[in-house]
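Only a single protein chain was left out; the remaining protein chains are all shown in position.
Going in written order, the chains are labelled A and B, and every chain counts its residues from 1.
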Amino acid sequence: MLNRRTLLAASAAVLSAPRVACAQPATPGVTATEIKIGGIMPYSGPASAYGVIGRLEQVYFRVLNEAGGIAGRKINFISLDDGYSPPKTVEQARRLIEQERVAFLFNTLGTPTNSAIVRYVNQRKVPHLFLSTGADKWGNPQENPWTIGWQPSYRTEAQIYAKHLLAQKPDARIAVLYQNDDFGKDYLAGTRDILGDRFERQVKTVSHEVTDATIDSQIVSLQSSGADAMLTATTPKFAAQTIRKMHDIGWKPPAHYLTNVSISVAAVMQPAGPEKGVGIITSGYLKDPTDSVWRDDPGMTEWRGFMQRHMPDADHTDGNYPFSYGVSKTMEHVLRQCGNDFSRENIMKQATSLQNLEIPTLLPGIRVNTSATNYHPIRQMQLQRWTGSTWERFGEVLEGARV
Amino acid sequence: MEGLPHQIVAGIATGGIYASVALALVMIYQATHHVNFAQGEMATFSTYIALTLIQAGLPYWVAFVVTVAVSFVIGVVVERVLLRPMHDAPVLAHVGIFIGLLLVISNLSGWIFDYTVKAFPTPFDTGAPMLGGLVSGHELGSTAVTLAVLTLVYLFFRHTSLGLAMRAAAYNPVSARLVGIRVGWMLALGWGLAAAIGAVAGIMVAPVVFLEPNMMLGILLYAFAGALLGGIDNPAGAVAGGFAVGIIENIGGAYLVGTELKLTLALAIIIAVLLFKPSGLFGRVVVSRV
Partner (left out) sequence: MAAEDAVPVEVVAAPARPDAPTDSLAWLAVPAMVLLAMAPAFLVESFRLFQLTSVVIYAVAILGLNIVTGYNGQISLGHGAFYAVGAYTTAILMASFGLPYWATLPVSAAVCGALGWGIGFPALRLGGLYLALTTFALAVAVPQVLKHDALETWTGGVQGVFIAKPDAPFGLPLSADQWMYLFTVAIAAAIFVLARNLLRSRIGRAMMAIRDQPTAAEAMGMDLAALKTRTFALSATITGVAGALSAVAVEFVSPDSFSVNLSITLFVGMIVGGVASIFGAVFGGLFVVFVPNLAEDIAGAAPGVLYGAILILFVFVLPTGFAGLLRRVAASARRTTATNDATPGR
């Protein structure tokens, strides 16, 4: 073994010397004519419904290039598939950064998948911009200065619900059903932010796993807690089950808050039975493409024009498209704001100095704001209530707590 | 503990799901001495067929019968095409085929029918839920269907010569062949029946848990625990075991180990049964032939 190691050391010294000495270019992926951007999306596998987000982004950058690109440069957007599997995400991120040498990553999708690469991209100091996930941890400049989310975090959302509830009933007791993962636990954190030390006394929490067949048992446990309000923080299949079961057992707490991850009419409200969810409160930050209120809205007209011209065959009722359009628009704005300096430092600096940016697909009054200490670009949401056929917005645009 | 009776009732309702899938598992074991890992995925695929037919405008029960028939044919074809040539191959080759089938079918379901959650209709009146809403009309109806299937299976195996021949083919292929039973076709028939029962299970389960390509993954493991608990060679035992697992899961999850370890509880049941009573609570003790 000793011989082998000596041999190894000797050969290593000889062979690796030139590679180590190799100097870094100015910014990887940026030339006089091109900016290379990497994206990772679940184009296949169980989360493949989100793949449309990546498809719109590809079209968006193509259209942008046809209109002249950014600062005389064409965008080369390389969007790879990870099938929503974290080990695969690691491989794709390294492929993009080390082999394709992209300037930065944009809108990589998923909480477990981004968790697997966040440390790596921050060590490499590669901007990791506007992630497609609402986990709160993407807004942590101290720990991950190169990673920034986009949509309101789940934690912010839970804070908004808790504030809304306590405003009506300060001593309300809350029942929380959460999926036992990063996503579900953010709702516990947000509720705890608002209730503080009253959390233990006023909140009853029950978790479920994605392998559970039903959540009947959990609902029974929560019902027996006699709570005044229910907060359902789970994915569509279990959300639909929850709405139906609560209705069936006749448990109708005065308030029922539902995560905006699970507000799809087709995948949650219709399967559950639209009449069973009347009165459920959730929150939104995007304009709903099926809502007739936006028929003459300039922002949505712009979006519809884009879809009709460039993606005529897509499902124009799918809320992922306005999302993708909004986040792409933000990205374009950041790149334009970079001027002619596309160093990674400047890209990150510009991404974190957005002021009151208006995005056509965001609800009126909601603006994108970032700073060196604020890595939560969208912090506002508006509550909406299920009427039995649609989500109806009510009240002001609300903001989460600053914690 | 105030909710204990409710937890038990809810457990029975969920147990009904496990029971119907456990029955399909036992069925294929009876007919082929195999446990098919792709059983759940095949059932899910059948359920998608049923949904497609219903959406195309077929009446529910017509779609039901057509789906069961189509699933039967799919089961027979799978056996003839994939298993038959491998009949003499080691068990490992079979497991390889099962896993391959699982990958192909579950990805195919997602690819064709996409991964969004879909509602599935029920033929049973869902107007007024019973027992404080813990049991819906559908859950009652589907339990009745499970029991009806169980009765049919029992009658078929006990009182028809075809059923007897199938049992013989699975139990002792060599002797069965000697008395003139076409063992190969009996196995194919067994696969067809198991696929048909799986389709029934899928159609009964989908209205409760909602239809998506991975609908059966978790259920299959609980159902397997139920089948083992009741005795893998005893259809009635498997149904009882399925209900028992539903109740144990709920009580354990709510009061003992917490909801995070429900699946671990099912694993513990599997291991405990295999360690202490491998034949299950109602199964026959099988002496392995050498």
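Throughout what follows, a residue touches a chain if its C-beta (ideal position, glycine included) is under 8 Å from a C-beta of that chain, and two chains touch if they have at least 3 such contacts.
Just so we're clear, the structure is a prediction, and the values are computed from it rather than from any experiment.
A.B. asks: What are the shown chains that the omitted chain is in contact with?
C.D. replies: A, B
A.B. asks: Out of B:8, B:76 or B:101, which is the one that touches the chain we can't see?
C.D. replies: In the full complex, the listed residue that touches the missing chain is B:101.
A.B. asks: Looking beyond the chains shown, say which of A:119, A:169, A:252 or A:309 touches the absent one.
C.D. replies: Once the missing chain is taken into account, the touching residue is A:119.
A.B. asks: Looking at the full complex, which residue from B:66, B:82 or B:236 touches the chain that isn't shown here?
C.D. replies: B:82
A.B. asks: Over the whole complex, note the residues of chain A touching the chain we left out.
C.D. replies: Given the touch definition above, chain A has residues 4, 8-9, 11-13, 15-17, 19-20, 43-45, 48, 51, 81, 83, 85-88, 90-91, 94-95, 97-99, 112, 115-116, 119-120, 137, 180-182, 185, 209, 211 touching the missing chain.
A.B. asks: What residues on chain B make contact with the chain left out of this view?
C.D. replies: Chain B touches the missing chain through residues 34-35, 37, 82, 85-86, 88-97, 99-108, 110-111, 217-218, 221, 224-225, 228, 258, 260-261, 263-264, 266-267, 270-271, 274-275, 278, 288, 290.
In the analysis below, only the chains that are shown with their structure count from here on.
A.B. asks: Please report how many Å separate the Cα centroid of chain A from that of chain B, as a whole number.
C.D. replies: A distance of 38 Å separates the two centres.
A.B. asks: With touch defined as at the start, can you tell me which chain A residues reach chain B in the complex?
C.D. replies: 45-49, 180, 206-214, 216-218, 220-221, 223-224, 236-237, 240-241, 245, 247-250, 264, 266-268, 270-271
A.B. asks: Quick one: which bits of chain B touch chain A in the complex? Just the residue numbers, please.
C.D. replies: 2-3, 6-7, 10-11, 13-14, 17-18, 110, 114-119, 129, 132-134, 136, 208-210, 212-214, 217-219, 221-222, 249-250, 253-254, 258-260, 262-263
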